[in-house]
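A single protein chain has been removed from this complex, and every other one stays in its place.
Now for subunit A:
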Amino acid sequence: MALDDQKPSGFKFVGTSPDRPDGLDKVTGRARFGADAYAPGMLHGAVVRSPHAHARIVRIDTSKAEALEGVKAVVTRADFVDGLQGEFGFVLENVMAGEKALYDGHAVAAVAASSQLIARDAVKLVEVEYEVLPHVTDVDAAMAENAPVLNDSYADASVPAGHHPNVVRYHDSGHGDVDAGFAEADLVIEDSFKTEATHQGYIEPHACLASLGGDGKGELWCTTQGHWIAQKTCAALVGIDTSQLRVTASEIGGGFGGKTTVFIEPVALALSRKANRPVKIVMTRSEVFRATGPTSSTSMDIKIGMKKDGTITAAQGIFRLQGGAFPGAPMEFSAMCAFAPYSLTNVHQVGYDVISNRPKQAAYRAPGAPMASFAVESVIDELCSQLDLDPIDVRLKNASREGTKASYGPKFERIGLVETLEAAKAHPHYSAPLEPGQGRGISCGFWFNHGGETSVSLALSEDGTCQISVGTPDIGGSRASMALMAAEELGIPYENIRVTIADTATLGYNDVSHGSRVTYASGLATIKAAKDAVGKLCKRAAAKWGIPEDAVYWEDGCAKPSGANAGNFDPMPLAKITKSMGRSGGPISGHFEATPEGAGVSFGTHIVDAEVDPETGKTAVVRYTVIQDAGKAIHPSYVEGQFQGGAAQGIGWALNEEYIYGEDGRLQNSIFLDYRVPVASDLPMIDTVIVEVPNPGHPYGVRGVGETGIVPPLAAIANAVSAAAGVRLRHLPMSPPRILRALKDKG
């Protein structure tokens, strides 16, 4: 039996781009998203939210709401578990305020009623008395001496003495001696940057249907990137055993990191328990903006020294991230990713996690990295232009390679940064002439990628087809990739495989669909589960032929005797073995579970041309090319989709998307009209180049591709816009008023 971990030399299915198995359902409307779950006797929930950025909750009177006909339950913080510590404590505080409302939109109570309209009316009848407190929403202001204190117990031991209590975590890393490095430089540039908070902007609002009985047994259907984390968190917040809550993930209309936690789910469970009826909650868009995870806003200082030949002698960065009212802003990722593309002798990075009166930040594709990359790559661009050096040559000269000691510590294994830079240099885009008023920018970007707990089961049907249960919600076409990898191993057609996102009762714990881990980790587990099944298939054939198991091998979907000595038997196809499996030993399935740790890091290089209208400050992105290392593209067109999606979201972040708070601390733009994601006509066709430098940690060489693609855009676009406008833009988004201001200041 030849079962080893060697990468097959020639792929038959992997590397093709068949239609996604969920495609027809999605284009015909048959797919069931979060809001498409119904149950008999179902009630509708609605959430009462604070209109204040910071206020003590003096009193909540629910009696009028409870008296309204059709209202079946009202819950407040008292209906949840007491005394939770750590992240669960923060999540509970976020999904239902305790003593204080900490941001505009913070949930303070919830109602369940027999119709949505009654629930909405009941919300207005819940009387909340607030004592309004001073608030702060800006990261620098929140760190300043006299800033209002949100919570004086959140800071952990990492924070050095002397900081405001709103500084809750601190990070310091690096190597070498930056001062010595700066002294060696011919040019040192030091500059400050800011980025505003953006939302993941998924089209599907959060939605769930919950049913929880007095016996502590519950069911939850929800749109989520990870139903096991939802299970664990919800169970903890409402005080039931994890295994007694079965969670099913719906189809998901986008998540981008924002659906890796819970918001309304524990609330619906608490309402359901109190009303003894199933309860459905669907957020409005405005609730999504006000109360679910935007990314952090940042304030950053970068200092880089360079020699005349382009060698970087030292680099230093300070990254201050505001992550809303709770600890967790991903400042350490900002710090660790900032300089990762470069091989540096002297590097130092510092991060501050700062709380403020804004919603709790949630992950957004490569959390923390895009902003850091914007600041760092802007300074590198400025150094290149002042020293008159080609920006790709400079990056090649300093590029991290296999064996480089990363800015964040470890030594890189085989990586593909240089390959992306070489591909960028060779791409016709890089040498194409620019029109007047246009500028070109480039940037590199890095993301770690992740493994995580993973469990996959695969079962063969009697007709020779295959069903696979994975535990990672499909946020990017991953069912197609799983089917391709299983097809490759089993040697049966892609169409004969159905991949299902199993519920929490079906598999062991699966980590969330985040960290670009799904095609890597669930893919690895799918391959190994298929190998497990193949082993069993070979065993059945061996038994039938009466030869030893190890004299049978698997090829092209058939068991074959491994040579003349093994005997002269016709290849036995999978369907023939499964047809009689009931009588030859029972069902055949494969299983694999692990926490794989070989997720290969990934780099990308982007090239952007932008045009700026000098009279209005309006920017058009006229050409865009993404070049990224995918390790191995299982389904190339969905890999390209990830690249393009990263660029598209990056364009929004760089140009127009931002959380705008008024003086009163209220969010001013909680609808898509004023929170300006790019529309289709704002985007050029985004060109892609898939570089494949195999990841040694995956049987086929896969590296995650979902996140790296949003790391370079902010900087690449800022570099292009700065070139076009003739002035360095240091504050994102580069909205027309900011660009016009910068042009005027330049004179």
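Operating definition for what follows: contacts are C-beta pairs under 8 Å (C-beta built on N, C-alpha and C of every residue); 3 or more make two chains touch, one makes a residue touch a chain; residues count from 1.
Just so it is clear, contacts and distances are computed from a predicted model.
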Omitted chain (choose from "Probable septum site-determining protein MinC", "Xanthine dehydrogenase family protein subunit M", "ABC transport system ATP-binding protein" or "Oligopeptide ABC transporter permease") - UniProt protein name: "Xanthine dehydrogenase family protein subunit M"
Which residue from A:114, A:173 or A:286 sits in contact with the chain not drawn here? A:286
In the whole complex, of A:655, A:691 or A:742, the residue touching the missing chain would be A:655
Of the listed residues A:351, A:678 or A:713, which contacts the missing chain in the full complex? A:678
Name, in rising order, the residues on subunit A that touch the hidden chain in the full complex. 120, 284, 286, 615-618, 655-656, 660, 668-669, 671, 673-674, 676, 678-679, 681-682, 735-737, 740-741
